[in-house]
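Got a structure for you, written out below as structure tokens; questions coming shortly.
Here the complex is missing one protein chain, while the rest keep their positions.
The first chain written gets the first letter, and so on, giving A, B and C; residue counts start at 1 in each chain.
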Amino acid sequence: MNKKTDVLTLTWILIAFCIVNIFFLVTGKLGFDAKGLGIITAVALTLAMYSFLYKDNPVFKIAENLFVGVAMGYWIIITWFNILKPDVYEQLIVPLFKDTGNAPQYTVIIPTILGVFMLLRFSNKLSWLSRWSFAFVVGLGAGITIPNFIHAFILKQLTFDSLIAASLPDSINNFLILLGVVSVLIYFFFSLEHKGVIGGVSKIGVWFLMIAFGASFGFTVMARMSLLIGRIQFLIRDWLGIIQ
Amino acid sequence: MERLLRIDRRIIFAFVAAAVTIPLLIKFDLPVPATKEVRGIYDKIDSLPEGSHVLIAFDYDPASKEELQPMAVALLHHCFKNNIKVVGMTLNPGGTGLADSAITEVGKEYGREYKEDYVFLGYKTGVELVMINMGENIYSAFPKDFSGNATADLPVLKGVQSLQDFDFVVDLASGSSIEAWIAFGKEKYNFDLGAGCTAVIGPDMYPFLQSKQIDGLMSGLKGAAEYETLIERKSSAVAGMSPQSVVHVLVVLFVIFGNFLYFMTGRKK
Amino acid sequence: MYKIFLTFILSILILQYASATTADEAGSLIPPADFQAFDTPNDNAKSVSLRWPSSPSESAAAEYVVYASLRKNTPFITEVLRINSKTMYEEGSDSNFHYVEIKPGKFFNKDSDVTGGRSSYFFKLVMMSNSENVTVNEIASATPKGNWFNWKKLNNFIILITFSALVFWFIEHAKKNPNLYLRKISGLDAIDDALGRATEMGKPVLYVHGLNGMGSISTIAAVNILGRIAIRVAEYDTTLKVSNIDPIVMSVSQEVVKESYLEAGRPDAYVQDNVFMAASEQFPYVAAVSGIMIREKTAANFFMGYFYAESLILAETGASTGAIQIAATDSYTQLPFFITTCDYTLIGEELYAASAYLSREPLLLGSLRAQDIAKGIIISALVIGAALATVGIGFISFLFKAS
Partner (left out) sequence: MNFFKRTIPLIIAFIMGIMMAFQYYVPHEASQSLLKVVTRWGITIAGFAVFIGAYSLFHLHWNKIKRKVPGWGYSTFVFFGAGITIIFGLYNGGEFFLHDKQEGTMFDWMYFNVQVPAGATMFSILAFFMASAAYRTFRARTSEATILLIAAVIVMLGRVPVGALIWEYLPPIADWIMSVPNMAAKRGILIGVSIGAIATSLRIIFGIERAYLGGGD
């Protein structure tokens, strides 16, 4: 029974969607070209995504799987044109067979081999070779992370402001910042029981954390609403043409 | 009262849809004063002489398009209007198309020439590795631009050897790339950095503002709207501020009303 | 015609005025008494530093100009620097010295001018105003060299070495003594309470994995906690359902739950299908897990690991079915939603601490202790540094200076 209503609802929405678009195409509001058809496709996908609000349904699932596939295809092609073609194919392979005025860059061979090794991860027998590539990339990442993080996120973040500043509000703020940083660090300190002074300070740390999470909460609500506003703008401006 | 708490969530969905759509249709203008965080970026770009080089990293993908694309467009308008040379790049494969179209469209609007006044370098992966490589030599990181031109011959890049030579770098991010730009770019190679990000990560950027590791911050559609106000070219972001206001009030009312019911019904589990 | 005449008159007037003012301000220029050039310390072989004492006749109208040459005797024609004489003072010299760094490579094409070897550069300093130029007699020269250690980064280097030593020492220490003290994580008690209530109600317990794979520390920590929950569940004889989005995490979880049941002496109660793949994509995962919560009326929900935007919908659905919910995540952007919808939330690093507390793994314990010591040092530095700064002593900020 319930399923029948759902199918009916879906059919009606589809019919309505078709009628509206045919009307737009006939009246010339949307051109019968790549742009006009593009807008119709985009609108169809947008609405299919929103159908999840009614309930999880086949239309949503089709749209989502299609999206996942297209995004992966796009990623592959973009990687070819932006990384593999200019950095490997044109630097190493083309100069081997054709005189381009540039000598083949033989040093490119090493990262290319390591890159290919990485793909052996899925082979049963040779997957151990992929570890060499991961070890290279992960070791490199770990090595550059340590001194740069010490510099940018620890030394640069430690401020030693005088608690008696130019004005009273500044002094209070300087004190609150010091208290906040210290108390949050103490909250994440696990080697001492949270009792007495430590317990009191870590309690203050929790308050600071909660205010910060509240700020993040407010900003996240704002972010999601902005996304929705953008999509609604697209629907009523680019498709329906109600606003400019 | 119990019943009020148990209403179908689809009724709430309808409220949200109405709160967003109606203000867009009836259009009322609300002032969007610029905060000092956004002004930091505006002032920096405004202070640059003609012909300066600005690098914009479009590190976002379609999922954050509605927040970051208006920001990118506003920023590009400002740069092109002031005759600043724009170099675009992205660390997110899904961002290439959006970045390319934004740069090209705004560039054309001001009659700027590709290769002469602006260039889109395209996508590279490896985040901090790309930044460090660009910090050593930008032509090593990007031997070709997005359309396949050799970067070494591009007139727009004349005078630019590495990141240090950019007069300003702006990262528009939906992920953790701002932190990476700070640690592996700005702090290692000393250049001025500005940031634009989704509102979700906006609050996490305040420690960097205070330590002056970034010169300014635009967060979310609100940040974009403030920038649009500053460059006096109001567009979709400013138009989005009236539904944004209405829907925030709605959510706040929901929170208050929900908690009111919760306490009235005796906070039962 | 009259326009040209007017311009002429005007220019004479302005010129007279202009020269009058500069003459007043500048008088005759006194050049700086000394001029030095040397290799910039702590850098690569690209830059040379110049330093000279301030001249008494510096003014906003006077400029310093530096010319460079590759040979001492050839004419100095390449201008490498032009600054206002009131700028670029050496830091900490109280405006008594000027200090600039020059990259001569930008002005000279080394390969064409010098054949092999390092090149020295020669510099000439000229002080200029509108009316006159004076040249410093000394011609300074320097050869840029690459340096092998950046002494400005010494504090950074010491932190690196000290922290490495701490991590090693405490991991070794924890291997010998796995009972290293860790404070109680109060969320862990809440887990037992929730399991107890689920048993009373006779409803299943749902354990929801985050979206990340086995490579992420959050997932490893989450699996450690799952082991402990599974033991308790087996003892209480309740049903435990574990939803997964990653196939590898699923097979690891199956192993962990199976072992826990064995440890609790209830291998018969283990049902492999209760540790299952709910979906492979974010939103279908949300839909599938929410469906389970609603259909099976789970009494307790655990959300452990790294979550993304789906956290809100999951926790909201769970709260609406009246389940006791406990979350543990290091995904800071999602924490606000867990805190407002769950009964107990382990925040950030508490997730790792809980996992170390339960597993007693020396690697985790030792590392956690070393990080605590580092935090302790930072806390003391901040407090003492602020106190000293208040009375005007900048010693601590000097020690932690980032340059």
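We adopt the following convention: a contact is a pair of C-beta atoms (placed from the backbone, for glycine too) under 8 Å apart; a residue touches a chain by one contact, two chains touch by 3 or more.
Bear in mind the structure is a predicted one, so any value in this text is a computation, not a measurement.
Contacts of the undisplayed chain with visible chains (whole complex): A, B, C. Touching the missing chain, out of C:Lys153, C:His209 or C:Arg232, is residue C:Lys153. Summary of contacts with the chain left out: across C:Glu138, C:Glu235 or C:Glu316, the touching residue is C:Glu316.
If you put the hidden chain back, the residue from A:Leu66, A:Leu96 or A:Ile242 that touches it is A:Leu66. Where chain A meets the chain that is not shown, the touching residues are 34, 38-39, 41-43, 45-46, 49-50, 52-53, 58, 61-77, 79-81, 83-85, 87-89, 107-108, 110-112, 114-116, 118-119, 121-122, 127-128, 130-150, 153-154, 157-158, 173, 176-185, 187-188, 205-222, 224-225, 227-228, 230-231, 234. For chain B, the residues in touch with the chain missing from this view are 5, 9, 12-13, 15-17, 20, 30-33, 35, 61-66, 93-94, 97-98, 101, 124-126, 129-130, 132-133, 136-137, 140-141, 146-148, 203-204, 206-207, 209-210, 222, 241-242, 244-252, 254-259, 262, 267. Interface with the hidden chain, as seen from chain C, comprises residues 42-46, 146-150, 153, 156-157, 160, 163-164, 167-168, 171, 214-215, 217, 220, 247, 280, 283, 309, 312-313, 315-316, 319-320, 332, 336-337, 339-341, 343, 348-349, 352, 363, 367, 370-371, 374-375, 378.
Definition applied: only the chains that are shown with their structure count from here on.
Chains that touch both chain A and chain C: B. Per-pair counts of C-beta contacts peak for the chains A-B.
The most distant chain from chain A is C, comparing centres defined as mean Cα coordinates.
In this assembly, the C-alpha centroid of chain A lies 13 Å from the C-alpha centroid of chain B. For chain B, the set of residues that touch two or more other chains comprises 187, 200, 204. Annotation for chain C: residues touching 2 or more other chains are 332-333, 402.
Put simply, chain B touches chain A in their complex at residues 10, 13, 16-17, 20-21, 24-25, 27, 64-67, 93-94, 96-97, 122-125, 128-129, 132, 143-144, 146, 148, 179, 182-184, 186-188, 198-200, 202-204, 207, 210-211, 213, 219-222, 236, 239-240, 243-244, 247-248, 251. On the chain B side of its complex with chain C, the touching residues are 187, 200-201, 204, 269. Residues of chain C that touch chain A in their complex: 153, 155-157, 159-160, 181-184, 281, 283-284, 287, 291, 332-333, 335-337, 339-340, 347-350, 353, 368-369, 372-373, 375-376, 378-379, 381-383, 385-390, 392, 394, 396-397, 400-402.
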